[in-house]
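Apart from one protein chain that is not included, each protein chain of the complex appears where it belongs.
Entry: subunit A
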Amino acid sequence: MDLVMQYLVTGLTVGSIYALMAIGFVTIYNITGILNFAQGEFAMIGALSCVSFVNLGLPMFAAIPAAIILTAIIGFAVERTVIFPVRNRSVITLIVITIGVSTFIKGLGLIIWGTSPRTLQPVMKMGPIQLLGAVINPQSLFIFLTVLLLLAVLYVFFDKTFIGSALRASEKNPRAASLMGINTSSMSALAFTLAAALGAIAGIMIAPLTDATYEMGFLIGLKGFVAMVIGGVNNISGAVVGGLLLGVIEAFSGGFISTFYSDAIAFGVLLLMLFFKPTGLFSKATGERV
């Protein structure tokens, strides 16, 4: 029982990080139609620049926002320099461009930070706590609570603010949104900025658990992608559940089978989803009344 609890806590922690990545994917996909393959690289920049800021002598509470803002600016710059000029091309072209961006940023990361893994000190430095029979690393608790808070903020932003409703309108029907006076291309820039910031947070959260390297973006990006596929591409709450579910599946399979196979199992889940329910677990039937 204790073991089950332990795996559940670990799974939810890692899963909430995947959820952040998945929200980044979903936001960009719904507003621009692009699957952003550079999403993982945003996590890498967030984590490694945070390490650099700490090494420069910044305290943690300043280094984290600095890294998030830097990554958000890079996300904005990516959209303006390589997506915006070719926005009228086919979506496939744009997706291939994001693969190029991913490779470019990875190369840049290699030049700046080298190949050796960097460690980021956890924010919470106290010893583990006992809770319901599980030993909880305070860093895990910190991650989980931060993600919950972030989800609440995102909910308010998307559902309760005017600019959030403009974003949802652009997601649903960009053409009609432009007829309302919404500049949909600035919405696309906003989506990339937001997704980059979310990616950075995910990277900073996971770095103390796994160490940060210039190639960390690939795996975390792919996990976020799987989480999105599980939840359904057009649904933020689905992305969150997808992320948590993937984290829990990984933790249990790691615990009961072998950690050696946990990545394989995650991608097995992706294949199963794509075979049997490609629209995601939580996608509602879509249809429009005419």
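One rule holds for everything that comes next: a residue touches a chain if its C-beta (ideal position, glycine included) is under 8 Å from a C-beta of that chain, and two chains touch if they have at least 3 such contacts; residues count from 1.
In the analysis below, contacts and distances are computed from a predicted model.
Look at the chain that isn't drawn here: its UniProt entry, checked against "DMSO reductase", "TonB-dependent Receptor Plug Domain", "4Fe-4S ferredoxin-type domain-containing protein" or "Amino acid/amide ABC transporter ATP-binding protein 2 (HAAT family)", names it "Amino acid/amide ABC transporter ATP-binding protein 2 (HAAT family)". When you scan A:77, A:150 or A:182 for touch with the missing chain, the hit is A:182.
For subunit A, the list of residues touching the undisplayed chain reads 162, 165-166, 168-169, 171-173, 175-184, 288-290.
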